[in-house]
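Of the protein chains in this complex, all but one are displayed in their positions.
Chain lettering (A, B, C, D and E) follows the sequence in which the chains are written, and residue indices restart at 1 in each chain.
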Amino acid sequence: DLKEYFRETEAQGLKGTRQAQRESYGWWRRLRWYQKPTIAMVNGWCFGGGYGPLFSCDLAFAAEEAKFGLSEINWGILPGGGATKVAQELMPFRKAMYHAMTGENIDGKTAADWGLVNEAVPLAQLKDRVTEVAKVLLAKNPVALKATKDAMKRVGVMSYDDAEDYLIRAQEAANSYDNEGRKEGIRQFIDEKSYKPGLGAYDKDKVKA
Amino acid sequence: DLKEYFRETEAQGLKGTRQAQRESYGWWRRLRWYQKPTIAMVNGWCFGGGYGPLFSCDLAFAAEEAKFGLSEINWGILPGGGATKVAQELMPFRKAMYHAMTGENIDGKTAADWGLVNEAVPLAQLKDRVTEVAKVLLAKNPVALKATKDAMKRVGVMSYDDAEDYLIRAQEAANSYDNEGRKEGIRQFIDEKSYKPGLGAYDKDKVKA
Amino acid sequence: DLKEYFRETEAQGLKGTRQAQRESYGWWRRLRWYQKPTIAMVNGWCFGGGYGPLFSCDLAFAAEEAKFGLSEINWGILPGGGATKVAQELMPFRKAMYHAMTGENIDGKTAADWGLVNEAVPLAQLKDRVTEVAKVLLAKNPVALKATKDAMKRVGVMSYDDAEDYLIRAQEAANSYDNEGRKEGIRQFIDEKSYKPGLGAYDKDKVKA
Amino acid sequence: DLKEYFRETEAQGLKGTRQAQRESYGWWRRLRWYQKPTIAMVNGWCFGGGYGPLFSCDLAFAAEEAKFGLSEINWGILPGGGATKVAQELMPFRKAMYHAMTGENIDGKTAADWGLVNEAVPLAQLKDRVTEVAKVLLAKNPVALKATKDAMKRVGVMSYDDAEDYLIRAQEAANSYDNEGRKEGIRQFIDEKSYKPGLGAYDKDKVKA
Amino acid sequence: DLKEYFRETEAQGLKGTRQAQRESYGWWRRLRWYQKPTIAMVNGWCFGGGYGPLFSCDLAFAAEEAKFGLSEINWGILPGGGATKVAQELMPFRKAMYHAMTGENIDGKTAADWGLVNEAVPLAQLKDRVTEVAKVLLAKNPVALKATKDAMKRVGVMSYDDAEDYLIRAQEAANSYDNEGRKEGIRQFIDEKSYKPGLGAYDKDKVKA
Partner (left out) sequence: DLKEYFRETEAQGLKGTRQAQRESYGWWRRLRWYQKPTIAMVNGWCFGGGYGPLFSCDLAFAAEEAKFGLSEINWGILPGGGATKVAQELMPFRKAMYHAMTGENIDGKTAADWGLVNEAVPLAQLKDRVTEVAKVLLAKNPVALKATKDAMKRVGVMSYDDAEDYLIRAQEAANSYDNEGRKEGIRQFIDEKSYKPGLGAYDKDKVKA
């Protein structure tokens, strides 16, 4: 119920407001650092409050018909819940500013052009495209995937030199969980010659054989 | 007069140079944090020295025929007055570097593609387009607009967690100036059902009725 | 030999690994801050390990037929050697994440669209295009070029105010090496009227005449 | 039980480890941003795992007899759970490094000298001193206290200009909750002349009279 | 008049408040980057509003009898005007937090211990000590002094590598204004052997002889 959503938290005063923020920001934080890859599949409407979880997902695909908007300005507030930051992180600066100041919606295609999502496809193909990408990810080494997506999210604020160091640590940390995976990957490539890394993943199921 | 512009400040020595820098950087800083929304409308030539005020404006629209350039390299200096930073902030990195190193001009359309301005339209439509956007902004809650544009400019250097906090503060600070605006916005939406935030702004003139 | 490349360093243990990292990161650092302009000309395959030197070059041009990829995930590791950082610095965030998580290759045209390189041209024109750009750069004041490219690389992590200051220092530092260049550039422009900075560079060879 | 503490989490594998980290880091985060002022009162032993909550408390007082230490190095690990960061944030750099590398304990007096806690007093006076400080804080405007302590924790990573802006926002946000408090404070000072701000707080209970 | 100070600005509404902030922050910014060295000489009371200019001065000396305080909490606000940031920059974190939360004053001696000022001396010696330091500074190369104090204020937010680069630029920028000074300094040291840099400055007046 909309009335509930907009008024109930406020009716509980500062304590209720802070608890609601702590909870939702906590969920999105947990989603942002989720162990497995996450893909947002967006159809219909995705407004300000949805930008937090949208950003938390590693990848995002939208129907061309989907609508994205920071409508906050239309009822007289700024885009909170992290939404202003999300626009600033994902979109070119001029686009993000226009998006937040005018409150105009954009469709899925424009959302892809502006960087909010990875791609927009016709709605009829959305599920297939997301399934396809999910299958690609399922074929990869899961320890390496987690290390890769976290690294991409962490290195943005680092200097180049700090990032070089972080990537070494992150790889060695991954090795501490699954050192056999990468050795098998190299083995299949240079000994077995059964795949080419430039064209696809090694067969991770063979490692236990 | 060009001779004056290029030589007079330098003739005044270090003191004159520093005063000129302090003054122009001060003007642009003031423009950058202006209370009301600002829109740059660019036709003709916009060179290095103009990139400071261009960046200070919240939004920017250009004629397709306009020319933008960092011509500094052509007379043997680097793009100062903040212009190198402006290119780096607004453009993809490779584009910014090419722009500064070659000194080649780009037209309004390319400036929009590269992120320097929001949009480029044929010159004949420029004033109409800017007027249209200005009218959209005039219909918004001005306290929320100022909070929104400032937030977009501030959150870029913050961590995600710091940005979440900043946005809460900035909204509450806005509430201290106009708490009635957002309440009216919600009232018109969920009680009166007179507008949909996803499609346009609440009628802010009703608040005093 | 691929076997050597993938196994020999590891066979030397931690000491060998660290030495190899120190050496290659050192070369790329040196390339990143090279005195003269650097242009990468990419044809064929450019994979993860190549992203470090690619990023170190001031400009980069690719054949449309070139292939770029972070194939690390395909043999079970994350893109190290700075490659994750390079993707994050040059590409829109969603593109960088997709690129690293799926390990899918992109061709030169897409690499240009995503910001990894400046431009992609048909292979047959690649050398000509790079030569053309190199000639443009050769006509510029070399002290100003070095100051410009370094400034573009340094100001990214600075606040706007710090960047304004840095650009003043960097110009004055350049003046300490070649104060005559910029004076000649202004002289040819406003006294001699022999060129227009908005359209091309001053004749730097005249300075000694 | 020590055996449990050191082995049980690890026995649960990656999932259990991550859950334990998420939970404890979550508690400390919540403590760090707690609505009311928090004061750590430390006697006995305070080791690595305790540095997280110690840092989360706004103020910290120790018995001179207390012992503080980063003993992690003594069983072959680095000080995790944020402890390395805590030492780096609170102590001079040389002290923090010595503290972490040698694993030597320091007593309460040294902990105060090095910045880990506010003050060290003889154990017999510890509770009295903490109670005294708590009473001082109880006499202050609680909205202003929360704004003050949060601001002190946030401005560290900001540029001076960003901090000036943040402090304005944070004050106005506080005004949105309790605008009467500060007005009463000024009234008692300049109209009533009943206290001097340089020597003590206004009587906040009068505001409702 | 206190009434004026506390109420007149507010009576002018948002516009007046913003203008007052812009003006005072502008003065302090100008003081912070002043061409000549600046020394604060503090006696009597120095409260929150005074911390901005105090921080802007390159050096600060206080009478042992002086009183420093962030009394804002005592009338129900947070220490604005940059004062929270000043305490966080200059004092150990625990001291800064205590200082802001309790509103307790400290004397000059404690202010020196906590890093707010350079030194505290008995009031009777304050002017002499400041004069002595001023004379030391007067004997130095003024271009180098300005470069040194600015560098100290700028490098804090930079990575070590960026700072190395900045210091090279800043020196070369200084050379563009006074390249003869440092050459004379080296000449007097290694040719003339008329002073030892470890014990005092070269005679800068000789440079014109």
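The definition used in the following text is that contacts are C-beta pairs under 8 Å (C-beta built on N, C-alpha and C of every residue); 3 or more make two chains touch, one makes a residue touch a chain.
This is a predicted model, so every value here is computed, not measured.
K.L.:
May I ask you to name the displayed chains that the omitted chain touches in the full complex?
P.N.:
A, B, C, D, E
K.L.:
Using the touch definition from the top, which of B:E65, B:D162 or B:D203 touches the missing chain?
P.N.:
Missing-chain contact among the listed residues: B:D162.
K.L.:
In the whole complex, what residues of chain A lie against the chain that is missing from view?
P.N.:
150, 154, 157-159, 162, 165-166, 168-177, 179
K.L.:
Just checking the interface: what residues of chain C touch the absent partner chain?
P.N.:
Listed in rising order, the touching residues are 14-15, 18, 22, 26, 30, 35, 177.
K.L.:
Kindly note down the residues of chain D that lie in touch with the hidden chain.
P.N.:
On the chain D side, contact with the omitted chain comes from 2-3, 6-7, 21, 25, 32, 45, 47, 67, 69, 71-85, 87-88, 92-98, 100-105, 157.
Keep in mind that, in the parts below, only the chains that are shown with their structure count from here on.
K.L.:
If you check the contacts of chain C and chain D, which chains show up for both?
P.N.:
A, B, E
K.L.:
Hopping along touching chains only, can you work out the least number of steps from chain D to chain E?
P.N.:
The least step count works out to 1.
K.L.:
On C-alpha atoms only, rotate chain A onto chain B and read off the angle in steps of 5 degrees.
P.N.:
The superposition gives an angle of 120 degrees.
K.L.:
Let me have the rounded angstrom distance from the C-alpha centre of chain C over to the C-alpha centre of chain E, please.
P.N.:
39
K.L.:
Just how far, in Å, is the C-alpha centre of chain E from the one of chain B?
P.N.:
Computed value for the inter-centroid distance: 33 Å.
K.L.:
Give the residues of chain E touching no fewer than two other chains, as numbers and ranges.
P.N.:
Answer for chain E, listing residues that touch two or more other chains: 157, 159, 162, 177.
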